[in-house]
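One chain of protein is taken out of this complex; the other chains stay put.
Letters are used for the chains, namely A, B and C, taken in the order the chains are written, and counting of residues starts over at 1 for each.
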Amino acid sequence: MLYHRLYPIEFNHCDPAGIVFYPRYFEMTNSVVENFFADEVGMSFAQMHNAGMRNGVPTVHIEADFMAPSRLGDKVAFTLIVRKLGGSSVAVEITGRMGEELRLRARLTLVWIDNMKAARWPEALRAGLAAHLEEAA
Amino acid sequence: MLYHRLYPIEFNHCDPAGIVFYPRYFEMTNSVVENFFADEVGMSFAQMHNAGMRNGVPTVHIEADFMAPSRLGDKVAFTLIVRKLGGSSVAVEITGRMGEELRLRARLTLVWIDNMKAARWPEALRAGLAAHLEEAA
Amino acid sequence: MLYHRLYPIEFNHCDPAGIVFYPRYFEMTNSVVENFFADEVGMSFAQMHNAGMRNGVPTVHIEADFMAPSRLGDKVAFTLIVRKLGGSSVAVEITGRMGEELRLRARLTLVWIDNMKAARWPEALRAGLAAHLEEAA
Partner (left out) sequence: MLYHRLYPIEFNHCDPAGIVFYPRYFEMTNSVVENFFADEVGMSFAQMHNAGMRNGVPTVHIEADFMAPSRLGDKVAFTLIVRKLGGSSVAVEITGRMGEELRLRARLTLVWIDNMKAARWPEALRAGLAAHLEEAA
């Protein structure tokens, strides 16, 4: 099951060459993950962080390829799929496309944190993540 | 006629105190203005900037009051109204509210630039702005 | 007594028009204030925020004029002076110049927060702020 989000490319994202500055793409990949957790996995970042900061899902590894630039006014369609679900981690792949054109592909590994340490996923979250595993797609 | 935009407060906007960091509010006020120009005034920032950078609407003055903090997970409703329409400038007021609570009020003065200099608004844009003047509301 | 900081304008700060995007200027004004508190007032933001978030100096009002654009590669010299020192607030003026040219002038009002509420400045901080009052300059 794929998860989708559409991001319009605004002034804020663009550099003097008129294209998306790559740190802004990572603000988008983080936003995709954040909305995915709220909408599909069953726990928002607000629920994780506002309650005394006990939980979180920091990114420990990221790889990204930027195939073609995105410009002011483009609308980039992001898609997230779960590639691998570990005991306390998850690997997701996020792609961004404008029409047929692949603009970027990013792979992120996130870790579930409980009380400052990596911990096993709670069962409810694990089920939410598993529903988006590639082989379940 | 009021112009509305809703911004969910995401991780990206929040500081170590868990509230919106004020430079991120200004990314939102810029986004409100940008979408207002595309949706209501009749020229997108992409149209202004991609065509050889001849046009733009830089902000020359800004005043803002932050009445109450916004937190991760809040949805802040922004409203824009045109307060004053000059020959080559426009003053807009943007407020952000969560339910009944006023979170911020910002007043911005923008100038129409043609070929690196302040210039009179083209008639089509002037008409789009005039429709949102406070006294027309 | 004036407080000075120099900011080189980097790629990160610039928009598709090749000039500083105003929300990035506010990241700089916040950085000026942050370094001023650490260097001159006697308490860093880390000391305020890491110790259980009890203290902080949120900005409640800001006014800014942008007189001339700054470009990639410019080095903008920022100067801070204290304009008014209240019981629990302080008004500072920050200017940014490139050589003789005034690029921006910002006036910010900050409030001392203790345990989520406005509170009187501790004496040590008040003394640090008072040393930078305009009339003491």
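Here is the rule we go by: a residue touches a chain if its C-beta (ideal position, glycine included) is under 8 Å from a C-beta of that chain, and two chains touch if they have at least 3 such contacts.
Predicted, not measured: the structure shown is a model, and the values here were computed from it.
Q: Of the residues C:Glu34, C:Asp65 or C:Glu93, which one touches the chain left out of the display?
A: Answering carefully, the residue with contact to the hidden chain is C:Glu34.
Q: Tell me which stretches of subunit A touch the chain missing from the display.
A: 16-19, 21-24, 26-27, 30, 49, 53, 56, 58-67, 69
Q: Since one chain has been left out of the picture, which residues of subunit C touch it in the full complex?
A: 10-12, 18, 27, 30-31, 34, 44-47, 49-50, 71-73
Q: Counting contacts across the full complex, list the positions on subunit B that touch the omitted chain.
A: Contact residues on subunit B toward the absent chain are 11-12, 14-16, 18, 21, 23, 72.
One rule holds for everything that comes next: only the chains that are shown with their structure count from here on.
Q: Which chain pair racks up the highest number of C-beta contacts?
A: Counting C-beta pairs in contact per chain pair, the top pair is B-C.
Q: Please identify which chain has its centre, taken as the mean of its CA atoms, farthest from the centre of subunit A.
A: The most distant chain relative to subunit A turns out to be C.
Q: Over half shared or under half: which fits the residue numbers at the contact of copies subunit B and subunit C, same or different?
A: same
Q: When the centre of a chain is set as the mean of its C-alpha atoms, what distance in Å lies between subunit A and subunit B?
A: Those two chain centres are 28 Å apart.
Q: Any idea how many Å lie between the Cα centroids of subunit B and subunit C?
A: 23
Q: On subunit C, where are the residues touching two or more other chains?
A: Correct list: 16, 18, 21, 23.
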